[in-house]
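Each remark here refers to the structure printed beneath this line.
Shown here: the complex without one of its protein chains, the others still in place.
The chains carry the letters A and B, assigned in the order they are written, with residues numbered from 1 in each.
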Amino acid sequence: MEALLRIQDLSVRYRTDNGAIHCAVSGATFEIGDGEAVGLVGESGCGKTSLGLALLGLHGDNAEVTGSAFLAGRDLLTLDERSFQQIRGAKIALISQDLGLALSPVLRVGDQIAEVLHAHSDQSWNQCRTKAASWLMRVGLTPARRMFSAFPHQLSGGQLQRVLLAQALICRPSLLIADEPTAALDVRNQAEFVALLSRLRAEFGLSILLISHAPEIQARLADRLLVMKDGRIIEQGKFAQIYQNPSHPYTRAMLWRSVAGRPIQSAEHHQLIGRESLAL
Amino acid sequence: MNLRYISRRIVHSILLLAGISFFSFALSQLAPGDFFDEMRLNPRISAATVEGLRVQYGLDRSLAVRYAHWVRSALRGDLGFSLAYNGPVGPLLKARARNTLILTGTATLLAWSLAIPLGVWGAASRSRWSNQICGLATSALLTIPDLLLFLFLLLVAVRTGWFPTGGMISPGAENAGLWHGIADLALHLFLPSLGLALVTLPVLTRHIRSAMADALNSPFVRAARGHGIPRTRLLFRYAFPVAVNPLTSLLGFSVATMLSASLLAEVILSWPGLGPLLLEATLAKDIYVVVGTVMLSAVFLVAGNLLADVLLFATDPRIRVE
Partner (left out) sequence: MTLPHNPVLDVRNLGKVYVQRRPLTREKFTVQAFENVSFSIERGTTLAIVGESGAGKSSLARCLALLETPTRGEIWSNARNLLAAKRSSLRAIRHEVQMIFQDPASSLNPRFNAREIIEEPLLIQRIGTKVERREQALTLMRQVGLPPEWESRSPLEFSGGQRQRLAVARALALEPKILILDEALSNLDLASQEIILQLLTDLQKAYDLTLVHVSHDLWLVLQVAHEIAVMQNGRIIEHRPAKELFAHPQEAHTQELLGAMPLPEAILERAF
C-alpha cells in the first residue's frame, strides 16, 4: 500500500547572519501511512520543527531544502508558494504550542475557524460559519454559541488548544503535524487533548506527525516512533519496541525517566524519595 | 461605554481647560507692553487719552481681577473683548474656527487616505526597491521645511492660474447656486489642504508602515499563513485590524499637530481661519483674542484625544470585552 507521506533524504540547511551554514535536518528518510500516527522525539533545537515547517513551505527565505517529500504522489518540495497555499490547512495542517499567539486578538474565535474553511472551499461565508460552529462542538467547546463569539483572550489554554485543533481539522486534511501541542498545558488539559485527538483521528482516519518530548504523550498516540539526533534520524520503529528496547543511549535518555538504568515503573514510585535512590 | 466614564472624562477636560486658560492668560501678560503701544507713539494723542482708554478697557487692573472678569465673560460666550475688532471675541472666533475646521478636517482626511495605502503597500511589498523609494520619499518630505512647501504651492497657484491664490470663496460665489459654491470652495481648499496633508504625510506613513510590518510578522499571521489563508486576506483581515490599534492613538495626536501646522498654511495661503487671526492678535497684543484662540485649540485637542479613546474602545475587543 502506498504510504501517504514518503520522505526521502530530506535536508534543511539554514544560512545564518554571519554566513555560516547550519544543518537543521540531515538526510531524513521515513514514511507515514494512511491513518498512522508517527512520533518524533529529539533534543530541543535539533531540527524537529524545521522538518514540519519544510513540509509546508514555511521555512523562510534563508533556508535551503533538498530531497523529496511525496504526498499522494506529488513532491511537496517542488511546489511554489501558490500551490503550497492550497495545501496548507487543506491537505496538511500544522498546530504548535503557541496557543494564544496563534490567533488574531481582534477576531472572534469562531470566525477564525471559518476563515480556514473559506480559504479552501467554494462555500459561502455563512456556510463556513455554520461548519465552524459544528466543529466547536466536535472539539468539546460548549456552549457553541458563546464560544463562537469569544475572543482569544477570554479563553483558557486548554480551550485555545481545542480551537487550534478545530482550525487544523476543519478542511479534513490527510496529515496533521502537531508540534509540541501539549507543552503549554497542564496535566488534565493534556490528558483531555490527547483523548480528543485520539478520537478525532479514529473518526477521520487522520495521519499524525507528533512532535513531543513527553514520552507519556507519545505512548498514548504514536504507533511508530522516529528518534532524531543532530538532524539525523538515528532510530525508527514501533513505539513499544523502541521504548522497551532502545538501541541507542540517546534514545534511552529521550524516552525514559530512568532509575537504575531502566524506566521508572508506576508500581515502584512509592518506594522512591528524592534523587538519592534514583542515583543507584 | 458608560455614564460614569463619560462624566469622569468631562470633569477632567474641564479642569484641564481651566488650567490652560489660566496659564495662557498669565503668559500672555508676560510680553511687555499692551495694545495701546502704537497709540502712544503717535504724538497727536496725549498720554492722558491713552491712560483713559486703558482704564476704560480695564487694562490697569490686576491680573487676578482681569482673569475673573474674563472667566465671567467666557461663561457668557463672549470670551472677552477684542480691542482691535472692537467687539466680543466669541463671535469672531466662531467663523474663523469653522474655516479652520474645514481646512484641517479635509487635510486630515486627505493625509490618512494617502498614508494608509502607502503604508500598507510599503509593508506588504517584499521587493527591496519599493522600500527604498518609500523611505526616500518620506525623508524628502520630512526635510522640506513647511514654510517652503506652502510657498511653493503658492507659487504654483500664481504661475499656473489653475487655483486661486488665497481666500476661501470667490466674491459673488454665495449667490451662484449650491454646486457652484461647493466647486468654488473645493478649488480654494485644494492647495492649503494638500500642503497640510503633505506636511503630516511622512510621519503617518512611517507609523502605518511599521505597524503593518509588525502585524505581518506576528505569530498569528504566520499561523494563519500556515493554514493556507491567501495573502490579500492575510493583509486586510488579519494584519490591518491589529495594526489599526496603535494608529487610533496616532489619530488623536495628528489632529493636534495638524492644528499647529495649519497656522502656517493659513497665513501663507491666506485662508481665513484661526491662524491669521492669532498672528495678528499676538502682534497687536490683542490679548483676549490670543487667549480665546489658544483656548479653542485646546478644546480641539481634548476633543481629538477623546475621539481617539472612543475609537480605540470601539475597535479593540481586548479593551471592550473583558
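Basically, contacts are C-beta pairs under 8 Å (C-beta built on N, C-alpha and C of every residue); 3 or more make two chains touch, one makes a residue touch a chain.
Since this is a predicted model, take the numbers as computed values, not measurements.
Taking the complete complex into account, A:N189 is the one of A:N189, A:S207 or A:Q236 that touches the chain left out. Screening A:E31, A:D111, A:E216 or A:E235 for touch with the missing chain picks out A:E216. Between the chain not shown and the residues A:F30, A:F84 or A:Y243, the one that touches is A:Y243. From the options A:M137, A:A202 or A:A253, the residue with contact to the unseen chain in the full assembly is A:A253. On the side of chain A, touch with the chain left out of the figure occurs at residues 41-46, 156-157, 183, 185-191, 213, 215-216, 218-220, 240, 243-244, 250, 253-259, 263-266, 269-275, 278-279.
Keep in mind that, in the parts below, only the chains that are shown with their structure count from here on.
Centre-to-centre spacing of chain A and chain B amounts to 54 Å, using the average Cα coordinate of each chain. Residue ranges on chain B touching chain A, taken from their complex, read 218-231, 233, 237-238, 241-242, 245, 315-318, 321. For chain A in complex with chain B, the residues that touch the partner chain are 56, 58, 84-90, 93-94, 96, 98, 101-107, 112, 115-116, 119-120, 151, 153-154, 167-168.
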